[in-house]
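With one protein chain withheld, the remaining protein chains of the complex are depicted in position.
Order of writing sets the chain letters: A and B. Residues in each chain are counted from 1.
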Amino acid sequence: MATQTAEPTRRDMLYIATGAAAAVATGAAVWPFIAQMNPDASTLALSSTELDIGAIPEGQIVTVKWRGKPVFVRHRTKKEIDEAEQVPLAQLPDPATDQSRVKKPEWLVVIGVCTHLGCIPLGHQGPYDGWFCPCHGSVYDTSGRIRQGPAPRNLDVPDYAFLTDTKIKIG
Amino acid sequence: MSGPSTYVPKSAIGRWFESRLPVMGLVHSSFVAYPTPKNLNYWWTFGAILSFMLGAQIVTGVVLAMHYTPNTGLAFDSVEQIMRDVNWGWLLRYLHSNGASMFFLAVYVHIARGMYYGSYKAPREVLWLLGVVIFLLMMATAFMGYVLPWGQMSFWGATVITNLFSAIPLVGDTITTWLWGGYSVDNPTLNRFFSLHYLLPFMIAGVVVLHVWALHVVGQNNPAGVEIKDVEKDSVPFTPYATLKDSVGISAFLILYCWFVFFVPNYLGDPDNYINANPLQTPAHIVPEWYFLPFYAILRAIPSKLGGVIFMFGAIVMLVLLPWLDTSRVRSAVYRPVYKVLFWCFIACVIGLGYLGSQPPEGGAVLAARILTAFYFIYFLVLLPLLGLFETPRPVPASIADSVLEGGAAEPGRA
Partner (left out) sequence: MLSRTSLGVIAAAFFGAVLIGAPAIAADEAPAASAHEAPIPPRNDWSFAGFFGKYDQEQLQRGFQVFREVCSNCHSAKHLAFRNLADPGGPQFSEAQVKALAAQYKIKDGPNDAGDMFERPGRPSDYWPWNFANDNAARTANGGGLPPDMSVLAKARGVKRGFPWFIFEALPGVAYQEQGADYIVALMNGYRDNAPAGEKLDGAQNWNDYFPSHKILMPKPLSDGQITYADGAPQTAKQYSQDVAAFLMWMAEPKLDQRKKTGFRVLFVLFILTGLLYATKKRLWSNVAH
């Protein structure tokens, strides 16, 4: 293949250099127009929320807003914990132990967005007394795991930490 | 845009598509094969520079609109948020605010070039009139855009300019109230200005298409002011010759633009616009952006409210009438010795008006503005019509090729 290639002339080199410089300049100029749509500095700075959980009675679910989405904080009863822990993993569409989804068994913290198409499931509803999504009928159990319906995954668990026994920081 | 094309695509798919929608042929005949006078100088690249600036303003503007809030309580703060928090927001905003100035700088050069070389004369009157329409739309767009940051100059500029309409007899106050959507410049005004500021550039783009269409029907004027007679001898194909030369012009213009954006971004703005709008306090000196100053000077030179408004709009009516006011049969100032001097007097007059527009309207500044306003109108209404009758032009070359052989005219910016 090399036999046919003529020596590039100085004219070709000039055209190639000009074209390349124009391409590089255009490429660099495009970046700010794309990057501007990423979260801005003030949004990034607001990425954590603190919540006092001391006042949440057993059996109740509290919804807090974090990064524009609801987070369910559920103070689980003994019965709910037992149900969640005793389910054989083989029965689960998205197998995960309850222990892997909580930091303390009484407290379940999940992002309240159905993994199907983003609706917000209703608490204390459905056959497993977990959550039921009104949009397309996905059913979650008391560990927020998908049990029936079209959703592909369990409810996501956000990053969170217990600051004290009664205070958590999400994000 | 200049009639049916002889363009035939090389690929079968291209031919299939072309026989159903001949868009490639249109592009080819308008921007590739289109014959361009070979003697154009760099002043002619300002058309391409303006197209580029329109595109740049639309792109930066659409992006800024993703972050801006058209509400009197939030507008100023949302602009500051763009400057501080949005990724590259400071760059996008400075590009847009300085871009407006660069757009006007380029359009003034473009208009002056048209005047110098007689580009408005038959058969290019419609082309020229479409240009005046673009200029008017640009002024409306720039004015409303300047209101959006909701600083002190935004607010008081909007108040002063919208109040011009109250000078109209009988219905003036009704019109002003209608423009405002209230009894003063307030939230409804800001919100509608934002809507229109977003709309108008697309209308400009539409008229630009007509402007380019008209240009390609009648062909470009050139420094010699004679038409293309022999395509082979007088012209070169638009691509690559004109496209490459235009690229040099755009790239050089970008250096100027970027100098302002990155190193003196607030030079062309007014410090008072970094103060949130306050309807209860007028700044000491209300000054419009520099590109409106000549018109502002004419407005203030006339000692009557209605008269000032009439003369200010009359200044633009002069541009509309220009093709019929200039009676000379020779187009280019190169071959019109007296017109050439008058033209530069006119430029000096407009720059002088611009300076006076920036000064407080006191004493001698008012007198000077009146003299220059008088000159502005006398230039169009008296000097130009008479000059065509009395001036003895130099002999005009027979063709563009002849003009080139003669070494062209002693032109600024030739290359």
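Simple rule for what comes next: a contact is a pair of C-beta atoms (placed from the backbone, for glycine too) under 8 Å apart; a residue touches a chain by one contact, two chains touch by 3 or more.
For clarity, every value in this text was computed on a predicted model and none was experimentally measured.
Participant: Which of these touches the unseen chain: B:Tyr7, B:Tyr198, B:Trp213 or B:Tyr241?
Facilitator: Touches the omitted chain: B:Tyr241.
Participant: Quick one: which of B:Ala158, B:Val185, B:Leu200 or B:Ala365 touches the chain that's been left out?
Facilitator: The one listed residue touching the chain not shown is B:Ala365.
Participant: Which is it among B:Val23, B:Val341 or B:Ile378 that touches the chain not included here?
Facilitator: Of the candidates B:Val23, B:Val341 or B:Ile378, B:Val341 is in touch with the missing chain.
Participant: Specify the residue from the set B:Val23, B:Ala122, B:Val264 or B:Ala398 that touches the hidden chain.
Facilitator: Touching the chain that is not displayed is residue B:Val264.
Participant: Using the touch definition up top, pick the residue from B:Val8, B:Val209, B:Val382 or B:Leu405 that touches the left-out chain.
Facilitator: Checking each option in B:Val8, B:Val209, B:Val382 or B:Leu405, the one touching the absent chain turns out to be B:Leu405.
Participant: Which chain A residues would touch the chain omitted from the figure, given the whole complex?
Facilitator: 11, 14-15, 17-18, 21-22, 24-25, 28, 41-42, 45-46
Participant: List the chain B residues touching the unshown chain?
Facilitator: 38-40, 77, 80-81, 83-84, 90-91, 94, 236, 240-241, 244-245, 247-248, 251-252, 254-255, 258-268, 271-272, 274-276, 284, 337-338, 340-341, 344-345, 348-349, 352, 355-356, 358-359, 362-368, 371-372, 392, 401, 404-405
Please note the rule applied: only the chains that are shown with their structure count from here on.
Participant: How big is the gap, in whole Å, between where the Cα atoms of chain A centre and where those of chain B centre?
Facilitator: 50
Participant: Which of the residues in chain A end up touching chain B in this complex?
Facilitator: 22, 31-33, 35-38, 40-43
Participant: In their shared complex, at which residues does chain B touch chain A?
Facilitator: 59, 63, 66-67, 81, 84-89, 91-92, 247
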